[in-house]
Structure formats: C-alpha cells, structure tokens
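Sending over a structure as structure tokens; questions will come in a sec.
Here is chain A:
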Amino acid sequence: MASLAATFGRGAMTNGWTDIRNADVVLAMGGNPAENHPVGFRFVMEAKRNRNATLVCVDPRFNRTAAVADRFVQIRAGTDIAFLGGLINYALTHNRFHQEYVRLFTNAPLLVSERYAFDSARGVFSGWDAERRAYTDISSWTYDIGPDGYARTDPTLQHPRSVFQVMRQFYARYTPEEVSRICGCSADDFVKVADVITSTYTPDRAGTIMYALGWTHHSHSVQLIHAAAMLQLLLGNIGRPGGGLNALRGHANIQGGTDCGMAYHNLPGYIPVPKVGDETLNAFVTAATPRALRPNSTNFWSNTDRFVVSQLKAFYGAAATRQNEFGYRLHPRLPQSDGGAYENWSWAYIFDAMHDGGLEGFFSFGMNPVSNGPNSRKAIAGLSKLKWLVVAENFEQETAAFWRDDILSLVDLTPEDVQTEVFMLPAANFAEKDGSFVNSARWIQWKWKAVDPPGDAKPDQEIVARIFLKVRELYEQEGGTFPDPIRGLNWWYSNPTSPSLEEVSREINGWALEDVRDASGAVVVGRGRQLSRFLDTRADGSTLSGNWLYIGMFTDQGNLAQRRSTADPSGLGRYPEWTFSWPANRRILYNRCSADGDGRPWDATRVGIAWNGERWVGDTPDYTVDSAPGADLGAFIMLPEGVARLFVPGQFADGPWSEHYEPVESPVANPLHPEHSSNPAVRPFGSPFDTLGTAEEYPIVCTTYRLTEHFHYWTKNNPYAVQLQPEFFVEIPEELAREKGIANGDQVRVTSARGSIEGKAMVTRRIKPMQIDGRQVYQIGFPIHWGFLGRGAQRGSLANLVTPTVVDPNSFAPEYKGFLVRLEKV
Partner candidate 1 sequence: MSLELLRISASGSPAPGVRSVPAVTKLVDTTTCIGCKACEVACQEWNDLPPEPTTQTGTYQTLPDLTANFWNLITFNEHDDSGTLRWLMRKDQCMHCSEPGCLIACPAPGAIVQYANGIVDFQQDHCIGCGYCVTGCPFDVPKFNPRTRRVYKCTLCVDRVSVGLQPACVKACPTSCLQFGTKEAMLEIANRRVEQLKASGFARAAVYDPPGVGGTGVVTVLAFADQPELYGLPRDPTVPMAVSFWKGPLKWIGNLAMLGGLAVAAIHYVRFGRKEDPDQIPNPKDQIPNSTTRL
Partner candidate 2 sequence: MTEQGHGRIVRYTFRERAVHLAAALSYVYLLLTGLAFWTPAMYWLAIVLGGGYLSRVLHPWVGIVFSVAVALMYAMWRRDMRTTDADRAWRRSIVHYIRNEDAKVPPAGRFNFGQKQLFWIMVGGAVALLLSGIVMWLVASVPRELRGLRYAAVVVHAVAALLTSAGFIVHLYMGLLVVPGGLSAILHGEVSERWARHHHPLWLEEKPTVTIKDVGSRT
C-alpha cells in the first residue's frame, strides 16, 4: 500500500472486484487469485466468458490461476521487477503506450532534478554513500523545481530530463533477452505475453493487474508494485473501468485495518503519527501537509488540518480544547532512537526488539506470530523474554502455547527456562459478532452476528474496552508517567464495557459539534448532524470525525455500510448503493482518467465519468464535480503534482523508481550489477537467528504460499478444511526429485540457514527447472498452513521456521517469497 499511495495518492485497490469483469486483459502476477481469492475470481471468469478476455498468469509455479489462464509464464521467485521492467521497455520501444493518457495524467512531462543520477554499472541511485553503505542524501530524487515553486514540465515529453525520457533510458536495459537471463523464462515466451499485456494501450481496450502477497513479500516489494503501476500508467489503464492495479488483500478486513491506523506510523485516515519534534499542532500539520507542485493541482491533503483536528476531537472529546491544541498536547509522539532516526515499530522490528529484551509485554489479537511472522525461531526466542503475553484468539494456537516443550525445543529451551506469563483470552470469531469488513475494493460492508460466541468468548471491542477501563482506573488511582492520553480519551459509549459498533461507526464517520457554516455563513451541517462530505470538517474544533476517509459511511440516512441494493445504473457492475465505498462512495479511484482531455470517455462502452458540459456524471467523480475538464486540477487529487508518479520524488527509501534487485538470498549475483545484487537500502537484523545462506550451501530457490483449502493457521481447527488438505507438503519439480531420488509422497526435509521443516513430497511438472544467467536453477515451494496445534497431522511443520527476517525498507514486509534452501529425502 506504501507503493500505491506514493504513486497514485491512495493505498488501495484502484478499481474493485466487480469491475474486473470489464477487463480485456487480466494479468495475474504476484498473486494467485484463483487460489486465494476464489470468490472474487468469478469476475475474471465473467470477463473471460462475456468479453473473451485474456488471462495471463506469471508466477514461479503453475498454480490454480495458471490452470484457467490463457497464457502462463514461469519466472523465478523474486524477479518480478525484471519482468515488469521488460514490459515497460517493450511498451516504450514498440510504441505500445497510451501517449495522450501519459501526457495528461502522469508526471512524464515533468522534469527530473539535474542532480538525479543512476549508476547502472553499480546499481545505485545518486545519494549513495559507499562507505556507510546507505542512501544518506536522497534530495536528488526530485523534480526540477522552477522559481515559482512548481515543477518544470515539457508537454512534448522530448526534454532529455523529462521523466518520460529518463524512464525510457532507464528501462532500455530490460530487453527480452535480459528478462530471460534474470527471470528464467524464454525471451520468446516473454515477447508473446508482452504483446498480449501491452495490447491494452489503445483507448478501446482496458487491462487490469491483480496482485497480492506474491508481490508484497519481497525485500523490494514496494518498488515491485510501483513497476506495475508504471506499466499500467503507460498503458492508460488506471482510473478506467476494466483497468486498474488491483491489490487483493489477504484478509477480510486488512484494508479496513490499514485505513484505520493499523500500521505503526499512521493514524486512521493515513494521517502520519506525530513525531518527537512536531511540538505544536501547527508544526505537525505543516509538516504533514504537502505543497502543490503544479499551479492548479487540487492537492487534497491541503485539508490535513481539518482532518487532524476532527480526529483529535474524536480521540479526546471534551478534553480536546483550543487551549491544549484540541488535545494535540495529550497525544503521544513517535520517539527517536539513539541514532536519531524515528523508532520503527513494524512487525520485524517489534520482534527484533523483543528478542533483544526490549519489551516487557505483548498483546496478540487475532495474530499468531510464532506461525505467521518470518523466522519462527526468532519469534519464539523473543516471546520467551517477555514478562507477560496476552493472546486473544478463537483457538489455542502456537503463540499462546509457545511455552510448550516441543515448541521451545526449537530454540533449545525448556518450559522451566521461560518466565513469561501467558494470558489466553477467548475471543469471538467473525461470525460471532457484528461489525464491518472493508474489502479490497474499499467497500465498507456491514455484517451481522450469525451465532453467539461460545462460552466466555467476548467480541474484541469488549476485550479492548475492559482492558482500557481497568488501565484508566489504575492510572487514576496510581498516576503514571503520562496518564493524559488515557485519562482524556473520549469514551462516550452508552455501554462503556462493550461499546456498540454502531456508535463506533457513527464516531468514525463523525458529526458536527457546532453548526458548520460555509464561507457565506450559511449552515451546511447543523449541530449534532452526521457529516456527509469531507469538506464539512473544520479545523476549529466544530466537527468530530474518527477517520475522515470514511466520511459518508454513516450519515443522517443511517449506516450506509448496510446497504444491499444491486441496482447498477452503469451496467458495468458498480452497484453504487451496495454498502459504501470510501472515498465518497467512489467505485473506481482516479476515474478522471477514464475520460480524455475534453472529458469524453476513452471508451464509450465503458464510461467511468463523463463531462456533460456542466458537471461530471457517472461514478462519483474523483475530481471536483463541477470543474470543467480544462481546469487542469489534476486527475490524482491526493498528490501535490495532480498527476500520477512514474518517477517518485522522495517517497521511497530505495530509489525514485524500480530497479531489479535480487532477493537477499539468491542463487545468482544480480546480472545487471553484481556489486549491489540485492536491494542496497535493506537493513539486515543482527540477532543470532538472522543468518543468511549462500548459494553454494543452499542452492535451491524456495517460496511459500497459501492454499484455497485453508485460511492461514486458523482452519487447521476445521475438520472439513483439514480433510481437504490434511498435511504439510513440498512441491518439487520432477527433475529435482529424480536427482534426489524422491518419489511422490516421500518424506522430505527442507533446510535453510534459519531452520528446517519436514513434510510430504509432491513431485510435479508444475514447477520446471530454469536457466538463470546460464546456470540451471531449481525452485521448490510449500504452503504455510500447519504447525503444532489443530486437527490432523500437525507435526510442527511451521513454514516460517525457514524464512528470513529480511524486510522491505519501505513497507517492512518480510521476504517470504524467494529465499534459499537445500532439500533432502528423509
């Protein structure tokens, strides 16, 4: 999501599940939607059946998606950027890009700073400090800013420093032959699918890309997704029905989690967490508000102050006063670490700190870190150093039971060695409580409880509320270091011990605390009324909104997340009255791009929005509704440029755009630049568990994945799911199996530098050996769903015993896909 937000302005699937039916070409890459999103995959099948769409699958394995794809290309795990770079180069060199679209809606015409450079021989961008082995100054990764403060442009795209020309030169290295050398597919196969994928560059065709964790689980995942975004922008596929870059979220509500501040560095609504140094509200808001980079750019984040103050009012209620900067002074700040950098509390860093003994306690809600984090042994060792651990779950799982003999033995400990006090709180599951899911398509969908939770199991909000009330009571009785945020928290719910989610939803949407007036003084929202538009919020404390992004979800009309109308005036499957889609019920983001410079749809059969002379009609426009096409407000209103970023100025830690880097553990040195083979911005961890293997010792490329039959580590408690996939297995190419004397169904062991795992061999033709840079390379893979607890054959087959704690420098996602192992028959 870090990538999409930096490229387009919002971190979410651009279109939506139901819109995939409008595609002419579907590229499934970095995801296996047939396997992991089978219900949404129906829209791919509708496109195939009803539009004769072509489904292209590019993956390390011939998977379930490949089984129904029209084209399949096998590539080596972790080489997707090379493949996408090849597609970008193919589109540019064969003039298969949408020129007018690129000129209108991307930063192709903007000029890049003179100080920007890329050393293609060494594989580093300008600002690299060879001694400190880090990018110490990335200020060159920016535009050429004119004296007016705006970026210079060349609408002809001919200027040698225009983003377009610099990009063309950058990707010229990704020839079909180079793609073949890196990815292991044949140049011929590559060209064949390149031709299909780039066929959507014409205005009458649209193509979509579906990706998931196969792209996000790399040490270069953000750049990888950016490369896909660049491709879609060149083909003119963003913002159009049937187009888009569609991130398929891995859990029912992961989009909702991200929207509502799940990541450590974001508050709800993608407002950054205040840092030490942002001493006043004003300083914080100023730092968080971007400056427009084009004269007429909408730059919607210029409203940051309204959103922040409304949110503070939601957090602190009556305690948020003008005197204390609407509660900002109560609000915690992200601290700096010893080195001066702001502390990182993303997953891998939490467990690194835990392993170092830097954490006293840990709450694990609906999470199973022993199983689902990378490098399970490091996680187990970390948990053993805690004083206390709270696990709220439906079932007892590996984390709550990490003190068991068989689990602790993985790190050579016994239960006697561990002092951690573990509290297991039974929690209601999704069907045992009301609430909402926000799906990949940004639909906030209400759901109703189907059955009561069993026994003492409680819904999450009750568990959280009871803990909060107790903690507040303790602070009030005993004081504490910084009791203000806890004591000041706005806990207004009619049932404080189990807040009604309806009330919480009202609060997330927000309401007017005073009459809200427009510039002329007329009341636009009366006191006490629910907000229905973003710009009804005010920075003067007269409005309250927990998450500005969800405004419109719960208005005076009621809870729109409960809407279930299948009316479809567009005929394209947008269903505008089915639940509520953030932002502002837009079904396709950046839909201004669905029409040309004059507001005429590129394709009259697939209208996103169209200018009727007075206003935009169709989907909720991602543009000011009554601003004429010529107003040049920018189709990407969340970005200060107003145009989508091919070149990303200063947002990424590892470069302004995407270069192929090898996985941190790779069988070959990067053929493009062996000196910086893997992502140079990756910072390794230093615990004894953070070991890396060499290609000599661990010659086989390995990847992990999920099965449609299971959901994570949870359905191993479901007898029917266990029946469908009873045991851990390893998929092995026939040729490798022959070499190792392994027959189908044999017991095998996979070992990495971190640990080993045993299971049944599945010998298959669906993974083929590959020629990489002149060498034969084998790939194997296995699914993740087993462990120590659950039904059936739970033999301690934790997939993440072998995966490395190596994370992307932007998203901090671990590299689960593409690491090195060796394989032997047991």
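Assume contacts are C-beta pairs under 8 Å (C-beta built on N, C-alpha and C of every residue); 3 or more make two chains touch, one makes a residue touch a chain; residues count from 1.
Selection rule: all candidates are chains of the complex that A comes from, given by their letters.
Only a predicted model underlies this, so the values are computations on that prediction, with no experimental measurement involved.
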item: Options 1 or 2: the chain contacting chain A in this complex; value: 1
item: Residue numbers on chain A that touch candidate 1, as the complex places them; value: 34-35, 38-39, 41-42, 45-46, 48-49, 52, 62, 64-68, 70, 72, 708-709, 719-729, 744-745, 759-766, 793
